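Before any comments, here is the structure.
Complex shown without one protein chain; remaining protein chains in place.
After this line comes subunit A, so read on.
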Amino acid sequence: MGGDAYTFKFLGLMFNWTNLISGLVIFVLVFCLLYGLSRKLQMKPKGAQNLMEWMIDFTNGIVRGQMPANEAPHYNFMAFVLFVFILIANEFGLIFQFGWGGHELLRSPTADPIITMTLALVIMTLTHFAGVARHGFVGYLKTYCTPYTAMLPINLFEEFSNFLTLGLRLFGNIYAGELLLKLLAQMAFSHGIPTMIVSLPLEVVWQGFSFFIGGVQAYVFVTLTTVYISSKVSTEE
């Protein structure tokens, strides 16, 4: 089932084998999946290419729905990669949970707050970058004072709380799902056959629900990313 996190110290900083190994496995998995789906491209798509085009169309629709039309194509690719990575990362821990020697080696990397907060930090930095690219540095700082200068603390606090909830929402959903799976498994093995019969359907139902939640959270993360970028990039007319 797994154990606790497997950390090691390197040059005075704590690193986490679990995140490194799980992340690496998911990178390789996503790359193989997307590479395999995009071979033998034809004008009239069939099969694998159809699936790939449907996924890209889905994330293009998310971006197109939130951003002004001239800025949207810049962020299509980022939204697609973000969506596929977070989706596969969320669902990975429902299928593979691997521990060895009391340490946890394979699970969803998004079940760790460090990973999700890092993703949120990258996205928020991207929004700042997009805002500065659009308005110039001084112009971007001035947008924090619109419409009144008194709104400055509110705007700053909104920045901070957007970042915090973006990261913690993904972490909370995936971590609570995996933890409840572990608790149900503990309950199943606690008293022999009767508890196993009771908790097996519960575990199946909860796995299905967690699968659904993983997809919803990936969708919400990508949509909020495009909403935050578009709020910095679009000017009120």
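Heads up, the rule we're going with is that a residue touches a chain if its C-beta (ideal position, glycine included) is under 8 Å from a C-beta of that chain, and two chains touch if they have at least 3 such contacts; residues count from 1.
Here is the rule we use: contacts and distances are computed from a predicted model.
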Looking at UniProt, which of "ATP synthase subunit c", "ABC3 transporter permease C-terminal domain-containing protein", "Electron transfer flavoprotein subunit beta" or "FAD-binding oxidoreductase" names the chain that isn't shown? "ATP synthase subunit c"
Out of A:60, A:173, A:210 or A:230, which touches the unshown chain? A:173
Positions on subunit A contacted by the hidden chain, ascending: 165, 168-169, 171-173, 175-176, 179, 216-217, 219-220, 223-224
